[in-house]
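Yeah, one chain of the complex is gone here, protein chain that is, but the others are all in their spots.
So, chain A:
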Amino acid sequence: MKETIILSVDTQCYHCGDSLPHTPFSSGDKQFCCAGCKSVYLILSSHRLTNYYTYNAVPGATQKKTETHFDYLDEPGIAADLVDYTDDQTTVITLFIPAIHCSSCIWLLENLYKINPGISNSRIDFPKKQVSITFKNQLISLRGTAELLTSVGYEPLISLQDMVKKQQSDHSERNMVTKIAVAGFCFSNVMMLSFPEYFGFSTFEKNFQTFFNWINLALAVPVMLYSARDYFISAWTNLRNGVLNLDFPLALGIAVMFLRSAAEILSHTGSGFIDTLCSLVFFILIGKWMQHRTYHYLSFERDYRSYFPVAVTCIKEGKEQSVPLNELKTGQRILIRSNEIIPADAILLKGEAKLDFSFVTGESQPVEKVLGEVIYAGGRQLMGAIELEVVKAVSQSYLTKLWNNETFVGKKDPIQTFSHTVSKYFSIGLLLVATAAGLFWINTDINRAVASFTAVLIIACPCALALSSPFTLAAVLSVFDKNKFYLKSTAVIEELARIDTIVFDKTGTITNPAANGFQFTGTLSTPEKQLVSDLARNSGHPLSRELVKWLNLDAVYPVDEYREMVGRGISGIVNGHQLKIGSAAFLGISIVHKGSVVHVLADNHYCGYFVSEQRWRPGFKQLALKLGQDNDLHLLSGDQDHDRELLTPFFSRMQQLHFKQSPQDKLDYILALQNKGARVMMLGDGLNDAGALRQSNLGIAVTDDINNFSPGCDGILDGTAFEKLPQFIRQAKDAVKVIRMSFVISILYNMAGLFFAVQGLLSPLIAAILMPLSTVTIILFTTLAARFYAGKNNLS
């Protein structure tokens, strides 16, 4: 046992836990996977911060990524938008850091002051993955702070669509908690004062009864005016728009309860229903709060602004200057360095452009552009720096326009929830019963008529009904959360249950982008593999890079006479051997093979070829079969169609496989399906799916790192949980079943109450028992049933 542990530590990077390369980077007895990890370790150890590694083994995030430039943070205009507070001495800024994931992160980031004395204070908000840093302006700049964070492996993610700012200004959750606190406070005090009433007062205690009732009434006022205010507003606005939602009977019940209680107390005829009123408001507020709990660290409303950088380098009269992206105008000359994203449609003026549009189009092959050609925004430059002239502003570029398509605005209907549909009939039925009961007594006893009319409205106040959806769905949401499926809101679960058509994107969605493999056909000796690896290392082509990664050999020989024919192949002399790898045409041989194939020719001897295999996500085959039973499956791919034959068995009809689809094609396809009455779930990953994700009834972004950028969507599915998709859908359907069952239960309670109410015999005691009892039943039932089904669906 002990040996295996030692083994695992020895083959892991001490910093991030990745497997070590052939010749690891080392410092003392510690080994690292890359120079980045090692340098972080060196910084930490030189500041005596190695405790970082004691709280958790391998706490770091991999440092293999390329560096980012923070020089735009020196621009006062940009910095002013980002900081929370600044004066001559100090500045406070809150930054989002996706890499925060364990207690070591908290410890290190709160000890930043030990690395740089300019940092006076740093506090982590772990659930939100944010750090709030106070620094001294004389000692360190904002840019310096960002670079300091990056140097210890915690690169802040700064984007135009600043989530941090949005969250800070949003205090709705705090207000909600305050409302619950007020309702809870009044509820508990009212209960204390109502208890004597339940057991009956003796004659000499009548004075107390009046006194208690007055205090109760006083306590009900803040509940009515403050805690329950939203229900009145919502009921009123909905009523004006001709909509009857569940808030209407709730607001009506609360109002009637208060008025009748006030009338009884003021006229000394009874003690009213203040206890029921307060408990009801308290419970429905808790239900509402559960429904609105969100993931702070996930953003579902991302638009193009969070994909693009905050600023771009402009060239003005020969000088480089950072310009905020929203101030970028047409005609400006911009400089794009290697690995930066083209932010706006622009004409190439200088340099060699080789762009990776994979995030936009799904096509993995880089695209070459010549001088004078228009380059669309969204591509990532792979070669050296290039200069371009902007022809369209950022918001007018092809990609962003697609994303901001006007047709979307207000297009997507709010999801019709079950409680919404039911509440319309419920409200009408309730009013009918109340009027009927009132009319029945009106001729014999006017008092009893009023009593029965109001009692029906009070007892049928759909408290339990209002709680069944939030509690069920909140329980399901937390089950999904544990299984790495993150949904935007509880309503999405109900939509998930209604889906009948599923559309997949191919690259990155059903294939695993990280796990590309190769298969070699032919014979290739180990020294020859070394030669291939050394040659391919010189090329920036994705196939070459993957091949080098897959071969996992160290660089040994330098390459002479290196030549690269773009999109065709590479050649060179390695260790005295003439080596050519690439397409059949490039090698001058006539072997036809579909798909991404790399042929190898060594010293004019044909060795064989590598076939790049895109690996399906684990469990995709079973998943497709399972989902295919109940749903119509479609595939939309931006790629070439060489995988058509491989994919055909999974889809019922060939016509449902579509290749070479542009983003607009995808969107139109979804629209066409919807026009035929289908309820479409779209699974995608890239920007090219952004339009389709928004258009679909339910857009799910599949990603291997939930902190990475993903397009706007209704839910984010972690790649490792991909195979659980059928279980998630099953669970959503079960959740809807649970909601229906709990509706039946709460209707039964209402019926029992109505039996007393229509006769005008509802006593406060019955109401005070029946209402909380039904509430507690519903909370218990929904939570337990949701968990039960989760266990049944293997989602615990």
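Simple rule for what comes next: a contact is a pair of C-beta atoms (placed from the backbone, for glycine too) under 8 Å apart; a residue touches a chain by one contact, two chains touch by 3 or more; residues count from 1.
Simple rule for what comes next: contacts and distances are computed from a predicted model.
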{"item": "Protein name, per the UniProt record, of whichever chain is missing from view (\"Cation acetate symporter\", \"Cytochrome oxidase maturation protein, cbb3-type\", \"Oligopeptide transport system permease protein\" or \"CO/xanthine dehydrogenase Mo-binding subunit\")", "value": "\"Cytochrome oxidase maturation protein, cbb3-type\""}
{"item": "Residue of A:Asp125, A:Asp230 or A:Glu723 in touch with the missing chain, whole complex considered", "value": "A:Asp125"}
{"item": "Contacting the left-out chain in the complete assembly, out of A:Thr11, A:Thr178, A:Thr237 or A:Thr720", "value": "A:Thr178"}
{"item": "Which residue of A:Phe25, A:Tyr53, A:Phe96 or A:Phe135 touches the chain not shown here", "value": "A:Tyr53"}
{"item": "Residue of A:Ala79, A:Ile106 or A:Ile315 touching the missing chain in the full complex", "value": "A:Ile106"}
{"item": "Absent chain, residues of chain A that touch it", "value": "5-6, 9, 29, 48, 50-51, 53-55, 57, 103, 106-107, 110, 123-128, 174, 177-178, 181-182, 185, 189, 193, 205, 208, 211, 215"}
